[in-house]
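Complex shown without one protein chain; remaining protein chains in place.
Take a look at subunit A:
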Amino acid sequence: MKAFNHFFIFLLCSYFSTTLLYGQSELTIATWGGSYENAQQTALFQPFEVATGTLVNTQKYSGDLAILNSDLLPDIIDMTLGDALIACDKKLIHKLDYKQILIKDKKHENPKSDFVKHSILPCGIAHLSYSTLIAYDEREFTGEKPQTISDFFDIKRFPGKRALNKSPSDILEWALIAEGVPIDQIYDLLSTERGMRIAFRRLDSIRDEIIWWDNPRQAASLLSTGKAVMASGYNGRFFSAQLDGAPITMIWDAQIIDWNVWVIPKQKDSNSKTVLKNNFIRFVIKAENMAKLAEIIPYGPSRKSALRRIGLHAEQGFSMRDQLPTATHHLDRALFRDANWYANTQNLRKTRFWDWLNQNKMGDAKEDN
């Protein structure tokens, strides 16, 4: 109780100090829009506003490091782990002051131990796991349903357009898994020239059927509007689309699990602003808030105590724990993304990917976009 009181007084002080100095304080959070952002608004941002009186603005972000060099630098970014590692390496984001962020409380004498392994990073804190996977339009496959990643690449048995993220993420792994490479060996093999070659060869086999998307929101809508029969996307967004009545099913085979990380871009800050940013992160990584988010959208919190708190979906009434990417029945054929590998091979993958795309353009004018 004492600790809570201290914390409360601390929050009040920081609130008053910032409001007194600047009037209404504000924070701009760069995040991913759509159903994910809506869930964050409900579970995290609005409660933070109520608790501190700070106004939380959001800025659209779709995973490009260019945001760190833009004029409109947000206060906090919800970044993928791979990007966070690169940004940290390039010193574009702050090292986190964990003395301010991880506060001991009654239940957690050592809050670090409450987080899953490797989620406390020098420049950011991994707060949730999400899955990138393939979903398909039920209306298109009334007979046999696609069930594996190999089916995604099988345009004879499962004809139709495939919507994919226009980036060298995920697709290379999937292409190799479809070649029969065991999930454990994906990054080992993708690290060789031969592995890359085979992956692109596999992509070649479906090149005429690919529709590229840039914004994660498009994935589900391409399916529901019938423009694509299968699409890659994030499990939370597909889940939300399902709740909205879209007839889509997720293929958990070869799902790729990755983390989202809270980071603070480097910029000149007043002390009070720094305190406010730390307060925000401290607020959103509280176990009860993480659990609340996971009850709206099925992304797995990085705190063990938060995982234990996840209950039922507010409207639908089913257990949200079973919907998480890390639910045991989803893990049989899950690939955990090697974020370091991603960070260190980003340039190479981009070069290879764009070369391949341009080859496509030169060789075949039918590219869909």
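The criterion applied here is as follows: a residue touches a chain if its C-beta (ideal position, glycine included) is under 8 Å from a C-beta of that chain, and two chains touch if they have at least 3 such contacts; residues count from 1.
We adopt the following convention: contacts and distances are computed from a predicted model.
*Asks:* One chain is missing here; what is its name in UniProt, given the choices "Probable septum site-determining protein MinC", "Indolepyruvate oxidoreductase subunit IorA", "Anti-anti-sigma regulatory factor" or "CIC family chloride channel protein"?
*Replies:* "CIC family chloride channel protein"
*Asks:* Which of these touches the unseen chain: A:62, A:100 or A:191?
*Replies:* A:191
*Asks:* One chain isn't shown here. Among A:53, A:159, A:182 or A:226, which residue touches it?
*Replies:* A:182
*Asks:* What does the interface between subunit A and the hidden chain look like in terms of residue numbers?
*Replies:* 179-182, 184-185, 187-189, 191-192, 194-195, 198, 201, 340-341, 344-345, 347-348
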